[in-house]
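Structure in structure tokens, see below.
Just one protein chain is left out here, and the rest sit where they should.
Presenting chain A:
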Amino acid sequence: MVSGLINANPVVYQKKERRARNAPCDSDEYAVEPIDQLEIFDHIRDIKDPEHPYSLEELKVITEDAVEVDDGLSYVRVTFTPTVEHCSMATIIGLCLRVKLMRSLPSRYKVDIRVAPGSHATEAAVNKQLNDKERVAAALENPNLLDMVDECLAPSYS
């Protein structure tokens, strides 16, 4: 384990205003509201950074634009940007994102988590690790790791 913080002094950005959705009209009880970018973003914006008491949104690790979603094809891809290139927390962050989305989305969805191109030193390795079902499952068997993930996810359930 690394002693000390990876990024001791991250830049904290302003949180974006929560966009209020226009109130659903009562007239159409049966209309379908598809899962969209903002909804996915709302699921993951409040996940806490593993190192700092800030949300991923505040650190601009994820943005709304970094979420691609296609409800028809049941596909979602989240591209996140670690705060520093050599961030060893990138896998943890990715794992958190994946777990949160798996818990929040219908089972028909395929979730793809990626590090933004050029933002991480071992980009390919991280991407491979995050999208390997076996390795994710194995990681979650590890009680320490799972506790860590749960801690990061806690604020996003409030």
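Please note the rule applied: a contact is a pair of C-beta atoms (placed from the backbone, for glycine too) under 8 Å apart; a residue touches a chain by one contact, two chains touch by 3 or more; residues count from 1.
The rule is simple: contacts and distances are computed from a predicted model.
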Protein name as given in UniProt for the chain not displayed, "Mitochondrial distribution and morphology protein 34", "MMS19 nucleotide excision repair protein", "Serine/threonine-protein phosphatase 4 regulatory subunit 3" or "Elongin-C": "MMS19 nucleotide excision repair protein"
Missing-chain contacts mapped onto chain A: 21, 24, 29-33, 35, 39, 42-43, 99, 102-108, 140, 146, 157
